[in-house]
Each structure stands twice: as C-alpha cells, then as structure tokens.
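With one protein chain removed, the remaining protein chains of the complex are shown where they sit.
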C-alpha cells in the first residue's frame, strides 16, 4: 500500500507522533500493508515544501518511524527470535505507548485552546491612546518598586557561560568525506600503499568507513585496489589518468 | 463616594485603562474599599447586560470588551480581521507551555516528537509566550503572557481545564497498546 492509497493528508499532521497515531490507529489498515518508506519520504517531502526541514526534526521523525519499522519487520519475519528480543520489543512498544499517550494529552489540550480562542475572539478590547492630560507618567507619583540588586543578579546570570552538555553518550561519527581526503592525501605522497600499514591502527568504524571510501574512489576511477586472498592485505594503487586499471575489488 | 457614583467611575476607569485592572488598583484609584469596588463591578456587570459592552475578568483583573454580537460590524469598521488561527504545531506548543510552564524547547520537542523552534518563535512574536528564565544548560524556558490570558479569555491560569480530561479513555489506550503489540501477539497465536 503506498501513501496515496493510505490517503494521509500530510498537511494535517503536526509532527511524527501525530502521523504515527494516524497510521497505528487506523482500523482498516494492516501495518503489513503500509509502505513505511513511502510515509517517510512523503513526510520529508512535506517538511521540505513547508520550508521547515531541519536535521533535528528529520532525525526525530526517523527515530520514531524506526519503531514502527521494527514492529512491521517482526510481522514479516519467521517466528524464530529468542525470548530476550521479544521482551525488548514489548518494552519498546510500552515506551512508545507512554510517549504517544503524553502527546495525546497535549494534542487534546491544543484543540481545546483553539476552541477557546475562537470563542474569545468575539470579544474585542479598546486600543486607543489616553487623553493627552493623562498621557504623562508622573515622576512624583513614582516610588521604589524594584530592587537594584536584581539588576546585578541579572548581569551575574548573563556572565555565566553555559555548562557544556555531556556528549559522552553520543557515538563518535566518521565522515566519508574526511576518509576520502585522508586516502587522497596518502595517494598524493605515494603511488601505492598497504591498507593495514597506513590504517591498521584506526578503530573498526574508521576502518570500515575508509573501505567504503575506497569503493567510492574505485567507482570514480581514482584508485584501484587488490586483495590477493580473503582477509589478506589490501594494496591500494593510485590510478593514472592514461591507464585506469579496471579491476574489481576482490571479495572480502 | 456614593455607590452609584463609584459604579460610574469604575466604568470610566475600565474604559480608559489600556489593560485589565485589579480590584485593588481600582480601590486605590477611587479611594474606596475593595468591597465597595467589587459591589460597583457587580452593578456595572448588570448594567452592561442592556448594552453592547461586556465586563470580563482577565488574568486576575477586570476589563471592558465589546459584545460578540458587534464583532462583525467592529471588524468592518476597524478593518481588523480575526487574528490568524493557530497552526496545530503552534497550538500544541502553546498547550505544552500553558500547562507545564516554565518549560524549555528541548522538553517541548520531546513531548511533540519534533523540533518546535519555529512554533516557539512565532508564539513569541505573537506575544503569547515569553522567556521566563534559563535551565542550567543555558536553554531558555518559556511561560505564557498576560496577552495569552486576554486573547483566550482566561481569568487566570487556574481556569485552564484539567489536562487529564484529554487523556485517551482506558479503552482507547488499550487499543493503542494492542495495536503496538500486535506483532508479538500474532506470534503467540
């Protein structure tokens, strides 16, 4: 089932929870039949059209749709997962449920506020300048109403530099772009090199992304690489513009 | 000041005042007791019933407003269209601020499941919410403004309905849980 068949009017959804609620709660829809990838793409397109696409909201959305994807994948997979996984699944569903319930409360409150605003808009208030003789605030009538100390306190608050948030829980990221630059830098100095010799000391993630970058360089015709045996050393050679060696990388 | 005169003065003051005025402020200005002012306000309220004005209690104070039956004519005369309705994102953000104030942007984003930067900015520009302080990480916290209470016709924040009434019924909650857990249940079958 694609998004068009799903008949989701994306304009009416205020956020991923809203959309998820609609998808999950539709009685006539079996989750198995919903093309969630299309929901994601349509939602991102929608955000883009709105001009409100930012990485933060897109990421939040993906995290949430991932919960639905996990549910769906369990429907599709044969029943051979162990109990441990199942428990995690139930916990994840409960957590998602708790967040959906909290969101539902404020969505309801939002509706009631909108109604209230509609009712209150019938009442209009006067907005007219005061008669000239009442316009000037009289300095004589003024008396101390604030503590001067509060000004110094406010300056103290403003002098405080924000505590740097704890980012130790955030997984380090490796950029493909940066790995490409690293590879090109090596190839600028040397015509060919051994992968382990240069990158052997990097962590697994960096090595993996570097290999990915090598694939990209191979695709672009910038370098070739060869691995004589499975798990053996990889030799990378800079491609010369005149004789690009067309050689597929060995399996490994 | 005689009772009848006090009611007249209170009417005149509410006509002039650009914002809602508390009974205490009225009493001080009229050099009368707060009890007398409250009586005068009651007299004014019944007097208004025969006319085109309404006495409203807004954010703990009192203000005169035009009657809803004059709304159409008033908007024609003043060429003042209704304020644009809130988008759902704005309404949800406003509801979260109204009930949980003071509340920070990350907290709003957590509840809505989506970053709410532009809704917060727009609500601020429309004067419905304002900064109220900072969390220890330097994020601004927000609360609703006096204008919010005025535009939404609230005598005070305690007039907001209990948010629990918007919670799903146990049946709806059960259905939601069931559908979320459907995968597991199917395997049990």
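By letter and in written order, the chains are A and B; residue numbering begins at 1 in each of them.
As a convention for this text, a residue touches a chain if its C-beta (ideal position, glycine included) is under 8 Å from a C-beta of that chain, and two chains touch if they have at least 3 such contacts.
All values reported here derive from a predicted model rather than from experimental measurement.
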Considering the complete complex, of A:124, A:186, A:211 or A:239, the missing chain is touched by A:124
Interface residues of subunit A (partner: the chain not displayed):
124-131, 134, 136-139, 141-162
Interface residues of subunit B (partner: the chain not displayed)
5, 7-13, 15-17, 21, 25-26, 28-31, 47, 50-53, 64, 66-67, 69-70, 73-74, 76-78, 124, 127, 130-134, 138, 140
